[in-house]
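Excerpt of the complex: some chains, original placement.
Here the chain labels run A and B in written order, and each chain numbers its own residues starting at 1.
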């Protein structure tokens, strides 16, 4: 039932407030026209948007955003990809969602016509960024190639929408896509992880969600590895279902994993730290035939012991965000309250304070983990 | 290079000849406007269209066609799904193909937004037939839910196009989708079939293409099973790469397979006969853990020994046509001349004689196998 209050909320103005990217590092709050949903799209009134490390990359360095085929600067582009909100208008042909439904979003809507999309691997769409002018192939990546969530409204392809249950708060709902990335990482590792051992390296948001999702699916032991600086995060990791935490510096990470597993190593490593030696250490943590998912990476090339990968039959899977409808499956676990995702949300700011929110996230002020902008 | 002759051919008239379905069993040759390609679509000047058994079902019984949500009768609907031709016009945003390219078509373009399409299983699109009016979800199935190939021109989604090499004749090119179905069947059976044994039951076009594709991929022995009436087809099966043929009536099919495999049974059965007892026999042909692909079926429910399937760990895969880009992979084998697909083409008629072509195919006149209509 749509109440009068909801009705008012659903009235759509012609203009909206939105942050846009100017020069590198420069964000401006502007008025923009509210966008219109096209075929297979909806208009979302944004409720909350979380800050992700990748947003910082986009804002400061441009990459990995790709707007109209180039750098995202000075193009009136609105970043932000971890958001949730309410469907307020349906594009032509949409009946999968109804006006008034609360939704979170995943990032990628593939073109649906390249080889990768046709095999279901839409986050590896070969027409990535091709969504403008004559080159419009229909690919959309919220906050990377199309306008994102640091605004009052955003247009979304129906493929990116995930229902949010009533009992889940706005802030928690922004974490659905993060959990979806964690779930997708576990998918590519094989998915059958109940009773299997897993190391998660790096207790950032994706790492922590990986702990939560892995434990929810029955993995064990789930071992989370961080640095002394990550103490709070490691504690949250335990609350999310981690069986063991290892603090690098207090103990060698590989040695700790071998100690915990009595020398057998683990089946899987979910690499979420981007540390320079992370892949090598992961290769020393898994057993022969083990698998490693890379959800983070060091900026620069690093020395890798490729021989170890080959000699031990190790498989390494690079993923860029979510995929295979994992976001919806992850949302289902969150809706069933399988792990307290909200714990990683630490700070909230209003839309006007996006730069402050970003500063808290990037500088880890007050030990911030997930910083959310609430509309 | 596009020559003057080609240029003339590529000039597109406003009207075209097309066969349309009236009442059940009734086909009429009419003038229709040449359709216009939309986003992600091209216009194809049809070169040749083969008659498939399913066309007969559509023409006489309506099913499995689904036009505007209902039976295909009296809707100006043009059947025909096994066709090839030349791209003559590109819809907005299309650069995957160029005007003048020869192509064959596969049947299905999924909606790209349902769960199945998102996982790459676009032939099982959950929005099957939803391509009209407010319900337009973008699903297209040539000759089943959209106009097909018994006409001079047809619109196709780019996803359905497969390039045809110069050296391949028009008639042979119409078989690409049939080979694609065979390839897809082998895909779902696991795909790693070199040196593995396979039975193909039913030497119709899909069965014969299954023999060709399976042998091209190194399967062995490839055993083809038919009836005394199929003698010519069985001979062609041998030329397509079959290692053994079995004539039911002369020998019990299950006994023959056990004889040939020295009691071990085969790894796979590709069921292309639709015979009432085919599934039971297939279950007696495969070894424990064996797999059966059903590419054909009896119209009515039949008695099945389900216990045998369970006790022997047998997997059964129903497929409806092609999928997983198998058509393109099958076309690659044909382009490499791995098996003489053209052998199953037996008759050619001009567009004016579609009813005759259909009669030849349905009544197997002059031992017809694949009957092609040439424009």
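Simple rule for what comes next: contacts are C-beta pairs under 8 Å (C-beta built on N, C-alpha and C of every residue); 3 or more make two chains touch, one makes a residue touch a chain.
All values derive from a computational prediction rather than experimental measurement.
Peer 1: Enter the number of copies in the whole complex; the displayed portion holds 2.
Peer 2: Per the structure file, the complete homomer consists of 4 copies.
Keep in mind that, in the parts below, only the chains that are shown with their structure count from here on.
Peer 1: Please work out the Cα centroid separation of chain A and chain B, and write it as a whole number of Å.
Peer 2: 41
Peer 1: Going by the contact rule set out above, which residues of chain B touch chain A in the complex?
Peer 2: Interface residues on chain B, with respect to chain A: 39-40, 92-93, 95-96, 110, 112-113, 115, 117-122, 134-138, 157-159, 324-325.
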